[in-house]
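Note that this complex is displayed minus one protein chain, with the remaining chains in position.
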Amino acid sequence: MSHDALTPEAIKKHVRIYIAVFVTLACLTAVTVGVSTLHLTPALAISVALFIATIKATLVACYFMHLISEKKLIFSVLFITGFFFMVMIFIILATTRSMFVI
Amino acid sequence: MSEAQAQLIPYIDEPHPITGVTNSKLAIWLFLASEIMLFGALFSSYIILRVSDPTWPHGRMVLNVPLATLNTMILITSSVTMVMSWASLMQNRFDRYRFYMALTILLGCGFMVVKGFEYAHKFEARHFPSTNNFYATYFTLTGLHGLHVLGGILTNLYFLFFGSKMWKTNPTQFAGRIEVAGLYWHFVDLVWIFLFPSIYLL
Amino acid sequence: MDTVTYGWGLPPNVSAQGAAVDQLIIIMHWFMIVLFVGWGLFFLYCLVRFRARPGRKASYELPQTKLPKFLEIAVVIFEAAVLIGLSYPAWSRLKNDLPKPEDAVNIHIVAQQFVWNIHYPGPDNVFGKTDPKFISDSNPLGLDPSDPQGKDDVITVNQLHFPVHKPVLATITSKDVIHSFFIPVLRVKQDAIPGMKVPIWWEAKDTGQFEIACAQLCGNGHTLMRGFVSIDTPEQYDAWMKEQLAELTPPPAAATQPASTQPAAVQ
Partner (left out) sequence: MSEHSHEEHHELGFIRKYIFSTDHKIIGIQYGITALCFLFFGFCLMMLMRWQLAYPGDALPVIGTWLPERYMPGGQMTPDFYNALGAMHGTIMVFLGVVPLAVGAFGNYLVPLQVGAADMAFPKLNGASYWSYFVGGVIMLSSFFLPNGPAASGWTSYPPLADIAISGQTVWLFGMVFLITSSLLGSINTIATIIQLRAKGLSFFRMPFFVWSQFVTAFLLLLAFPPLEAAAVMQLMDRLAGSSFFLPSGLVVSGTALQVAGGGNPVLWQHLFWFLAHPEVYVLILPAIGIVTEIIANNTRKPIYGYKSMVYSVIFLGFMSFIVWAHHMFMTGMGTTMSNFFQTTTMIISIPSVVLVTCLIISLWGGTIRFNVPMLFALAWLPMFGIGGLTGLPLGLATSDIYLHDTYYVIGHFHYVVAPGTIFALFAGIYFWFPKATGRMMNQTLGKLHFWISLVAMNGVFFPMFIQGIAGVSRRLHTPITYAHAQAVQGTNVFMSLSAWVLGAAQLLFIINFFISMKAGKKVTSDNPWESTTLEWATPTPPPHGNFDKVPEVHRGPYDYSLPGGATDFAPQNIA
């Protein structure tokens, strides 16, 4: 494991963080549901919803999945994946939108 | 892994001195990388189909948002209990590990039950994947996610019962395994965090 | 009417816009031959000169040569030149510089298993509305019977006529699966994709009788999806069009499919 200094005390601190993250996630869920009832313009609604989702995902990844203290190797893997993920979504989308269609 | 192989292959329970991770930690992240591409492809298809279809309905108009919110909360809670089960192992509290792991599994089952009700409603209202591409996307994405939840439940069940024997023989490796199972479980949660707004709310 | 004799090598190019395609194919093949022969000669020389034989020892030292660097730079420059100088402009011209509809012969090409439906707008130069719900055996494109602009529309099956020296603007689509519209002598190819109407154009510089091929696997009749192209003189074309219009007694166009082009089993 990559947790070299995971003494029981350190874990206790971790647990407190987990609870805090959980509360934040619950609040953000409430916020995102609340916002969806506001009838924002589509662009704004998408931005807000995805922004909140990204924050939640980051919290889960950083704290529950311990990415915040993870090794460089894992980040390299995720970086490569993230790059190709973006390539896939945006280039496919761009190409589809560029179709010569009457 | 048989005892003979456990000796042959290094870095099963202790991290590699240079990379700093164990084999299974690396492997699970590689697996999650492929999962990112899998769900990414489906999301990408969803976006493409949606932007080209002006009649695409808003999820909040046709889907059951309260039920999905409940499911979101269930899944987030299960993520906490999962990470707590690992933390309990790190504190040498096997009893608490069992409690949290059982809770995680129950929450996972709860998610599936709620999902089942949701699906049953849709089928009663005669909404099928063939109805339109909105429902096709909805059933495919949530169905595939559901399969992942199911896989996670089965893995966790294994670690709650048969797999937990390892705690006696090799606690470090066992804690490592729970961490890896946890990473998968959190990833499933993470996918839902994106699924929920993009399908149910937008 | 002259018939083309096909042979080995590129078929004759009878289009005005196809020269760019041919030019690029030929240039690339010369490039390939030069590179391949260069590599090949060096390769064979090495095989002979450095073959194992008693007394010869391999050298640990690597050859100090700038050759690969020069080769790579040359390849990069050549490819950049071909891309920027030939392929981009030719491709943009083919895709973006569509002729104006009023200056061109307008047609719709609708592929289906396993024929090409060619839809001419008729004398009013306006296509009648189509809707899949009107499709029947006698109305293969689903021409709206209530649309007056569709009354003079001519629909042929597998028969593509157009005059020489006039741009043809065609939109291509399909009723069922993906086909690919290919006229080798015109250097024209475009996938016919259901749900999409893609415009293409060409301009013939010679008259003659040629064929349309399907280039994309479209089912068990893929091989039978042969259409006929007739590049006419303007007079011939007008005469042919008159003939077609005269046949339009029961509108909309009753285009019955010739039995020979209909395979026994349709997937």
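Just so it is clear, A, B and C label the chains in written order, and each chain counts residues from 1 on its own.
In this section, contacts are C-beta pairs under 8 Å (C-beta built on N, C-alpha and C of every residue); 3 or more make two chains touch, one makes a residue touch a chain.
These numbers come from a predicted model, not from an experiment.
Enquirer: If you put the missing chain back into the full complex, which of the shown chains would it touch?
Expert: The chain that is not shown is in contact with A, B, C.
Enquirer: Of C:16, C:98, C:157 or C:215, which sits in contact with the chain we cannot see?
Expert: Of the candidates C:16, C:98, C:157 or C:215, C:215 is in touch with the missing chain.
Enquirer: Go through subunit A and note every residue touching the omitted chain.
Expert: Listed in rising order, the touching residues are 73, 80-81, 84, 87-88, 91-92, 94-96, 98-101.
Enquirer: Touching the absent chain: which residues on subunit B qualify?
Expert: 1-2, 4-5, 8-11, 16, 19, 23-24, 26-27, 30-31, 33-42, 45, 48-49, 52-53, 55, 128-133, 135-137, 139-140, 144
Enquirer: Which parts of subunit C are in contact with the chain that was left out?
Expert: Residues touching the hidden chain, for subunit C, are 4-11, 18, 20-22, 24-25, 28-29, 31-32, 35-36, 39-40, 42-43, 46-47, 50-53, 56-63, 65, 67-68, 71-72, 75-76, 79-80, 82-83, 86-88, 90-92, 94-96, 112-113, 131-133, 135-137, 142, 175-178, 180, 182, 184, 187-191, 193-196, 198, 211, 213-224, 226, 263, 265-267.
Assume only the chains that are shown with their structure count from here on.
Enquirer: What is the distance, in whole Å, between the centres of subunit B and subunit C, each centre taken as the mean of its C-alpha atoms?
Expert: 49
Enquirer: Can you give the whole-Å distance between the Cα centres of subunit A and subunit B?
Expert: The computed centroid separation for subunit A versus subunit B comes out at 15 Å.
Enquirer: If you look at subunit A, which of its residues touch at least two other chains?
Expert: Touching at least two other chains: none.
Enquirer: Provide the list of subunit B residues touching at least two other chains, using ranges where the numbers run on.
Expert: Residue numbers touching two or more other chains: none in subunit B.
Enquirer: What does subunit B use to touch subunit A in their complex?
Expert: 15, 19-22, 25-26, 29-30, 33, 36-37, 40-41, 43-44, 47-48, 51-52, 60, 65, 69, 72-73, 76-77, 79-80, 82-84, 87, 90-92, 172, 175-176, 179, 182-183, 186-187, 189-190, 193-194, 196-198, 201-202
Enquirer: Residues of subunit C touching subunit A in their complex?
Expert: 95, 171, 196-199
Enquirer: For subunit A, which residues are in contact with subunit B within the complex?
Expert: For subunit A paired with subunit B, touching residues are 1-3, 6, 8, 11-12, 14-15, 18-19, 21-22, 25-26, 29, 32-33, 36-37, 42, 45-46, 49-50, 52-53, 56-57, 60-61, 63-66, 71-74, 77-78, 80-82, 84-85, 88-89, 92-93, 96-97.
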